[in-house]
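What follows is a structure written as structure tokens; I'll ask about it next.
The excerpt is restricted to a subset of chains, each kept in its original location.
We just call them A and B in the order they show up, numbering each chain from 1.
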Amino acid sequence: MIVVMNEGATEAQIEHVKEKLAALGFGIHYSKGVERTVLGVIGQKSPGLLESIEAMEGVEKIVPIMKPFKLASQEFKRETTIVDVSGVKIGSSKLVVMAGPCAVENEEQMLLTAKAVKKAGASMLRGGAFKPRTSPYAFQGLEEDGLKILKQVSREVGIPFVTEVVNPRDVDLVVEYADMLQIGARNMQNFTLLKEVGKTKKPVMLKRGLAATIEEWLMAAEYILSEGNYDVVLCERGIRTYETSTRNTLDLSAIPTIKRLSHLPVVVDPSHASGKRHLVLPLSRAAIAAGADGLIIEVHPDPENALSDGPQSLTFDGFDEVMKKLEPIATAMERQI
Amino acid sequence: MIVVMNEGATEAQIEHVKEKLAALGFGIHYSKGVERTVLGVIGQKSPGLLESIEAMEGVEKIVPIMKPFKLASQEFKRETTIVDVSGVKIGSSKLVVMAGPCAVENEEQMLLTAKAVKKAGASMLRGGAFKPRTSPYAFQGLEEDGLKILKQVSREVGIPFVTEVVNPRDVDLVVEYADMLQIGARNMQNFTLLKEVGKTKKPVMLKRGLAATIEEWLMAAEYILSEGNYDVVLCERGIRTYETSTRNTLDLSAIPTIKRLSHLPVVVDPSHASGKRHLVLPLSRAAIAAGADGLIIEVHPDPENALSDGPQSLTFDGFDEVMKKLEPIATAMERQI
């Protein structure tokens, strides 16, 4: 890291910082310019140290040189990780499409959906049993009953499923049923929950927080990895900006940026990103073209009677059409779908 | 709510929406303009209904008229709620200042701090035993040992304390020790945790999420209130913007806006908002002038050796000076500090 001193920093202040760095075991490169003194600091220590130096008198700022994430980094592992979800490989040349309703409502809805999306080419089923809702008065999910429905439908149709877990206490329960755990955007920095899923052996899909930087997102993945669970898939789902014509602003630059920083696979959720059905196709195409490893798309047998997220859900026919239109783009990217 | 139909919506689509609304028990005001049809919908129903209408063919958008929060609203209760924290009243004409370190490090640190901040005029002590940190490799707090230190110091010095809870499983434990529970910014939409603290009888300080709208923040408060706990204090701590010269952008407009929408008291955290010690005084003054009911300020006996947030922590002398300089502003606002 680099320590930049204030323009008016005194010799004593500079000495004090140097002594402290030395006491902490760092090597120092001293560089006194005409207007500023800059200290190059060599060695890798706990991130807390940066803050303690920054708090010293005479210090203007600290410039970190190294990325704060290790296990999630390209430096740690060059080739893309392939996450195996009950036989479905995420991160390979075959694009993985997960599809299904926002919330599990009943068995019939899930069975119809599972068959329809599988037929159209989806590899995985999605559906929420625990729903984090902005309002305490909105439908909160069927909870364990929802998990049971998902499990049974998944077996019957032969398609693995991903479902969200929102409470550290429920991790064991969800692990029993699900093929893959989802951490939602609102829980991206729920560190307790991250550690809990890190202790399991289940693959995890980690959604980007509503206003999370790419670095914070990779640090959230690092929480899971640091507990021993390496099967993490990142999911870009739009970030919060001032633009109001879409629910969120899908940040597709995040895909090539992550591919350069990390070995973890990345999928894209065009449904939540836009909040609008008619944007699902163009954003899915763009996501594949930007290098995404898969998609997660909302599909509902009857969107206008959906208990949540109707406006962004595709019908079965709509989904089938989207899948057909994605094929040429996948081929252009030398991938299969 | 108002349902705005697409310019090209067919008569059949309009009829279909009207039938659905009628079936749901709503009254309808029909208004056919030259270019658009607009339906005024009368009656208060579940928020999920909005989505289901929005998903219908021919509907362009839904404009909600009513605020989605009830118990947190001015309509529910006109006068400001006064939250009593072991005798300290938040929301009264006396401004409440909470002060202390970011993290509990050891008993000596807390004892020195508690005495110093009480002497300078603080009414409450703050300190974290469970620390949500961006990096899994950073100091995560002393956990129950930290709570014990807080409790003992608090009793010895005679000053109640607020401390963060991050895990639904720890709520019972923290309730045993703390005078007030804090929900941090990263957990503002951790709905499981909100419901859990809503079931306790302890006052709660709810920090605004990093990118939360005022409405979402009040909905988070609604989660706590809807479980029966009415002692909620909101805490503005800055929102995420593109500006990089401060850690966050303190949104002081939020204070008068909330005062108009809600009866809950609001305090301000100038330390986390800015991330810089020298901004604590001007932002504290501005917060009081904008109508805040109190402040929460980071103070540490030795900021440069703090285990977290050193750069934004005041020394004891610095805090004492800030408190003295806040007095005239409090007086100008006809409040005491």
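Criterion: a residue touches a chain if its C-beta (ideal position, glycine included) is under 8 Å from a C-beta of that chain, and two chains touch if they have at least 3 such contacts.
Predicted model, so just to flag it, every value in this text is computed and none were measured.
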* Structure fact -> Identical copies making up the whole complex, of which 2 are given, total 4
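The rule we apply is simple: only the chains that are shown with their structure count from here on.
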* Geometric centre distance via CA averages, subunit B-subunit A, whole Å -> 26
* Touching residues on subunit A, where the partner in the complex is subunit B -> 20, 46-48, 51-57, 68, 132-139, 166-169, 186-187, 189-192, 195, 209-211, 216, 219, 222-223, 226, 240, 303-311, 313
